[in-house]
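With one protein chain held back, the other chains of the complex are shown just where they sit.
Here the chain labels run A and B in written order, and each chain numbers its own residues starting at 1.
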Amino acid sequence: MARIDLQKIAHAYRPHPSKPADYALKPMDHVWEDGGAYALLGPSGCGKSTLLNVISGLLRPSEGRVLFDRRDVTDLPTKERNIAQVFQFPVIYDTMTVFENLAFPLRNRGFGREQVSARVNEVAEMLELTPVLHKRAQNLTADAKQTISLGRGLVRSDVTAILFDEPLTVIDPHLKWLLRRKLKQIHEQYKLTLVYVTHDQNEALTFADKVVVMNDGEVLQLGTPQELFERPAHTFIGHFIGSPGMNFLACELDGAHAVTSGERIALLPGLAERARQRGGRMEIGVRPEFLRLRNEAGDGTLAVKIASVRDLGNFKIVGVRLGEHLLNVKVAEDQDLPAEQAHLGFTAEMTRLYANGVLVG
Amino acid sequence: MNKIQNNKAWLLVIPVFVIVAFSAIIPLMTVVNYSVQDIFGPGQRVFIGTEWFKEVLLDERLHDALWRQLLFSALVLLIEIPLGILIALALPTRGWSVSLFLIILALPLLIPWNVIGFIWIVFARPDIGLAGKTINDLLSIDYNFTSNAFDAWITVLIMDVWHWTPLVVLLCYAGLRAIPDAYYQAASIDGASKWAVFRYIQLPKMREVLTIAVLLRFMDSFLIYAEPFVLTGGGPGNSTTFLSQFLTKMAIGQFDLGPAAAFSLIYFLIVLLFSWLFYTAITHISQ
Partner (left out) sequence: MTLKLDQVSKKVGGAQHLYPLDLELKPGLNVLIGPTLAGKTSLMRLMAGLDKPSSGRILMDGREVTDMPIQKRSVAMVYQQFINYPSFTVYDNLASPLRLAGLAKAEIERRVREMAALLHLEPYLERLPGELSGGQQQRTAMARALIKDASLLLFDEPLVNLDYKLREELRAEMREIFQRRQAVVVYATTEPLEALLLGGASTVLDAGRVLQHGPTLEVYHRPATVRAGQIFSDPPMNTVLGKVEDGMAWLGEQIGLPLAGHLTDLAPGRYRFGVRANHLFIAPGSAEDVAINAVTQLAEVNGSETFIHITHHDGTYWVVQEEGVHSLGLGKEIQIYVHPRHLFVYDEADRLVAAPRSERRLAATPPEPETRHGAH
């Protein structure tokens, strides 16, 4: 188990980077706690795989140091870093049985017969692989193969971190639940440091204690799923996390209120003042989950027109028009909706303000 | 109506049937026809049943040629397959040098077979050949492939290895390149040695191309004719006379059409049998 320190890490695939655009990974400084479950989340090309390769040792960063438990491993090859990795597509040794696959990392390290057998049986039991232990690994299903990949990491007691590179890509939605549960249980039980790369917000948020959101080679926010959901540090995160994403409304400030399309929206005390000091382009951000749609006008509600209703079974997404803006509102499946005119309520605690795309509060 | 439309595809296959008929089935049938008759002259032939087959099968010279042929093919496979794999493993995986190496390797495959024989005559002649003279003069080894059976064998073997190993290399190289990087990364994480990577990743993933390589090399070496014909003419004595050459001598040299036909069929069946054995053995290993 290990704490991972990324000290002023940066990487450029071309030599002599001069401007920020030359970096695949822009300079960053992070400490990832021992036993934490971290997810690297971002669209393709955001640098998350580059960062994973820096941690696994497949790529030597052009700047900065990588520390495992305060030991500098920047120049150590993958083999000597005591990490395990599960890849996007199952990697198994075709000619071996499940047992031999699991035993492989131990045998390579010269463990004795009995030790190998004891450890493999223990891990197989935990991963529910015991019934297929002596079958050829090649003929198993994709989820069993991914479980074996995970098992090859778990058999080693010296493993400091397990890295996952979009491991559920080839797994059925129904089985994803089971694999995620297995993974969570192992994490709870063994307190391993886990790093999980994905573009899927659901996977990242459900898997991780801490999510690292990346875009354009940069870490935009590192926070708990709840923080990312409730206080996205950047409009990009507001849009990227959540389905549908956060609603953004360009606005102006007037006293303690935001004004958009001629309507006044209440903000938390002091927020407008801080935003004024920051200056720049102002936007209100509010999640579809934190908007209330009413049939009758109430305290501080705004009149809106219903433009669309999408019934998604256990909830509905209602598109409403406020001036020139179109907002998504999430409502319960059994909520009564008016035909056209409705009233929209904001909660000041859940209404965020962004200056030039960056969270003010 | 629909049925007819659907059967149109068969029309496209007809040319193949016609070609196969002319190239294989009809000649083969002619051979079958000859193999059961004794021919005295044009229009004078007698049906003699399996007489030729018996004679050919009991022929000592044929047995010798067959053993020589089997030994030759075995040596070819034992040398060329491992050597081909080794070279494929040693080739660079990226950069400009890849195409350079591949082109150099492919060169012997582009030379006509009888030219290969001629090149090697010139190369190996003890009096003027670069290799032959070097061995004799500089290494002081008495080497003469035209008079010494062992030297002749070695020369034919080296010639074949030089000529055909590149094919094995190219096949193996293609197989190796098809292995995703993740496998090597996983192996490195699992602490696998180079040998383990070869044994558990590269070799299993090359299985299909190796099947093709072994079959091709077996069949080609078993049918070898042009190169030893040009280089040694089957000599000294009969020491490098392989099956094809033996057959040619019999059919054209002595004009024994009947026995030659019977022999052709036996030859054909042997090739078929061995190819089948190799194929089932290799595919069986993988199950």
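One rule holds for everything that comes next: contacts are C-beta pairs under 8 Å (C-beta built on N, C-alpha and C of every residue); 3 or more make two chains touch, one makes a residue touch a chain.
None of these values were measured; they are calculated from a predicted model.
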Contact with the hidden chain (one of A:104, A:236 or A:346): A:236
Residue, one of A:128, A:172 or A:273, that touches the chain absent here: A:172
Touch assignment to the omitted chain, from A:129, A:233 or A:246, lands on A:246
Out of A:35, A:300 or A:357, which residue would touch the omitted chain in the full complex? A:357
Missing-chain contact among A:114, A:336 or A:349 belongs to A:336
For chain A, enumerate the residues touching the unshown chain of the complex. 43-45, 172-174, 177, 180-181, 184-185, 188, 199-202, 205-207, 224-226, 228-230, 235-236, 239-249, 283, 287, 289, 306-315, 317, 319, 325-328, 333-334, 336-337, 339-340, 357
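One rule holds for everything that comes next: only the chains that are shown with their structure count from here on.
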I'd like to verify one number: the distance from the centre of chain A to the centre of chain B, where each centre is the average of its C-alpha atoms, in whole angstrom. 57
If we count contacts the way the header does, which residues on chain A are in touch with chain B in the complex? 56, 58, 77-79, 83-85, 87-89, 91, 93-96, 104-105, 108-109, 149, 152-153
Chain A partner, complex, touching residues on chain B are 180, 182-183, 185-186, 188-193, 196, 200-201, 204-205, 286
